[in-house]
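Data block below; observations after.
Every protein chain but one is kept in place in this view of the complex.
By written order: A and B. Residues from 1 in each chain.
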Amino acid sequence: MTLGGFILRRLLALVPTVLGVTILVFFLIHLIPGDPARTILGNQATPARIALVRHDLGLDQSLPVQYEKFMARLAHGNLGTSLFYNVGAGRLVLQRLPVTLWLLGFGTLLSLLLAVPLAALAATRRDTIADHVVRAVPLVGLGFPAFWVGTMLTLLFALNLGRAFPVGGYGSGFFGHVHSMFLPALTVALGIAPILIRSLRASLLEVFESEYVTTARSKGISERRVLVRHALRNAIVSTVSVLGVNVAYLIGGTLIVEQVFAVGGAGQLMIDSINARDFPVVQAVTFVFAIMVVLTYLITDVVHALLDPRVRFD
Amino acid sequence: MAVAAEAVVEAQIVEHRRGFRRRWYRTPSFVAGISILGVIVLLAIFAPLVSHSPTYQDLLSQLQGPSWHHPLGTDDLGRDVWARLVYGARTDLHIAFLAVLFPFCIGTLLGLLAGYFGGWLDLIVGWLVNTVVAFPFFVLIIALAYAMGPGSRSIYIAITIVGWVSYARIVRGEVLVAKRREYVLAARSAGLSNSRIMFRHLLPNVVTQAIVFSMSDIVLDILAIVTLGYLGIGVQPPTADWGQEIAEGRGYLTTHWELATVPGIAVVVTALALALIADGLADLLRPE
Partner (left out) sequence: MSTTPLLRVEDLRVEFPLARGVLRAVDGASFSVEAGQALGLVGESGSGKTMALRALLGLLPRTARLAGGSIEIDGVQVVGAGEATLRRLRGRTASMVFQEPMTALNPVLRVGDQIAETPMVRLGLSRRKARERAIELMRMVGIADPVRRAEAYPHELSGGMRQRVVIAIALSGEPKLLLCDEPTTALDVTIQDQILKLLAGLRADLGVSVVFVSHDLAVIAQTCQHVAVMYAGQVVEQGPIETVFREPHHPYTLGLLRSVPDFDVVREHLSAIPGLPPDLASPPPGCRFHPRCAFARTECTHDPIPLLDLGGRTARCLFHEECAAEARREPVVARA
């Protein structure tokens, strides 16, 4: 199968999932106990306003009709209107998205910088003290709440120890971003690194103890060549898989971190909208995040297929 | 024939349990985890006996350091920090342990059915799984909890809707493997009904992995509860909750940093205990 064919097949397989996502997002508003319109308006509720909101949100019609309208609007890229700002919810989210993507990218980079060397260390020195220490990291690390880690990092590096980093914000210019986003990205990285370390170590061990590495050694080539040309290629394939599987967790982590450091990304928009009772925006952000995850699964699959010849010929 | 097949399965289950009973105290991770968790749970249960009220506001003694009367000092509303810590354990652990049951049962059931029957049922369950998994964990939990309003009821429902997926996957995987084992084939050829095979024979063997996972799942649930509390859409004041306490403590990072730090440490220690138990259980329940 060609690469194009592979991508097409994957895209088609994603359609039911995307459909499911829209249904779930659609139903969010109907999970609200009591009258959604009244709850959304909160203490601004008057009968007139309630009726208006009900009509706006299409709540005065039957479910299937509502869903139809929802999907129709979606097809036109309309994710609803913000009750707070009175602009398209989708537009709001897209405005804030670059910050989130920055955080995601930076966080992933830092997590790899942390996880890969540690996992490699543990795998090459199996059952030594170094290995046991590294294996303890996921044990302890997975219990750290992201918002607490962010707060602690703020305490340590933004408020003390020379105040090297700002307490929050996005900064301006590339290096401004790097500076301001370092602590948030580190928080995200520390959130996912334990999982990566555990999975990577297992994958690397599997590679090191595989028969084809023994075959490579039996050729009498240098150990470094064995590692780089044989072990590493296969290890990278596993790494991509591991990253892909955990991307949903990664994206979820950015949400809270954004709020803790007030960087103004899409995640923070969601929290702010929750506090401002701006339901359409909450819905929109949820939807966008899900689509991001789905896209990332697709990209991971494609990269995996590029690296591992076995996958393409499924 | 049916009796023979059952006898085989019974023998296997007994083998499992005997091995467990014999070895649990020799598995260091399990023992360590149970001990730590035991202390925390005991403190939580006997909270009224080991501390003062967590909600009583003594506005004359705000933000005080540790003293005889207040072992960990007081917070900005004059409440005893130690009491809030212990009652926070009470709240959060109580919800977490309860919240893990619904996803466990629903997920295990769906995984069992999907794995055993395959076909359309498997496709539909698979579709549901893929849909839920497309959402980042916290995003969906927060959205659901927000939609359903504050309070613990929303937390239970949100965790159930999001959490059943892992159990379904695990159990389904185990069933697919176990389906081909001799004891199942024997039971089928003996003419046992599907439900009998599923619940009497398959379930005891496939559920062990789900049980091991549930320990890690409780950690996730605690994190979810605490995060929701931090954001203000979970457990509502005045009920004590670690997440709230960290949020409240943030305002005093420069002067009283322990207010935000200590509840977090409590979460970490609890999570560590549960992770150790999960590790130990995985070791113990691993087939020889």
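Criterion: contacts are C-beta pairs under 8 Å (C-beta built on N, C-alpha and C of every residue); 3 or more make two chains touch, one makes a residue touch a chain.
What you see is a predicted model; the values in this text were computed from it and never measured.
Engineer: With touch as defined up top, name the shown chains that contact the chain not shown.
Structural biologist: Missing chain, whole complex, touching shown chains: A.
Engineer: Quick one: say which of A:H30, A:H132 or A:R233 touches the chain that got left out.
Structural biologist: Missing-chain contact among the listed residues: A:R233.
Engineer: Please identify, in ascending order, the residues of subunit A that touch the omitted chain?
Structural biologist: These residues of subunit A touch the chain that is not shown: 126, 209-212, 214-223, 225, 229-230, 233-234, 237, 307-310, 313.
Criterion: only the chains that are shown with their structure count from here on.
Engineer: Roughly how far is subunit A from subunit B, centre to centre by C-alpha average, rounded to an integer in Å?
Structural biologist: 23
Engineer: Mind listing the subunit A positions that touch subunit B in their complex?
Structural biologist: 16-18, 20-21, 23-24, 28-29, 31-33, 39, 138-140, 142-148, 151-152, 154-155, 159, 248-253, 255-256, 259, 270-271, 274-275, 282-283, 285-286, 289-290, 293-294, 297
Engineer: Which of the residues in subunit B end up touching subunit A in this complex?
Structural biologist: Where subunit B meets subunit A, its residues are 127-128, 130-140, 142-144, 146-149, 216, 219, 222-223, 226-227, 230-233, 243, 246, 249-250, 253-254, 257, 260-261, 263-264, 267-272, 274-276, 279.
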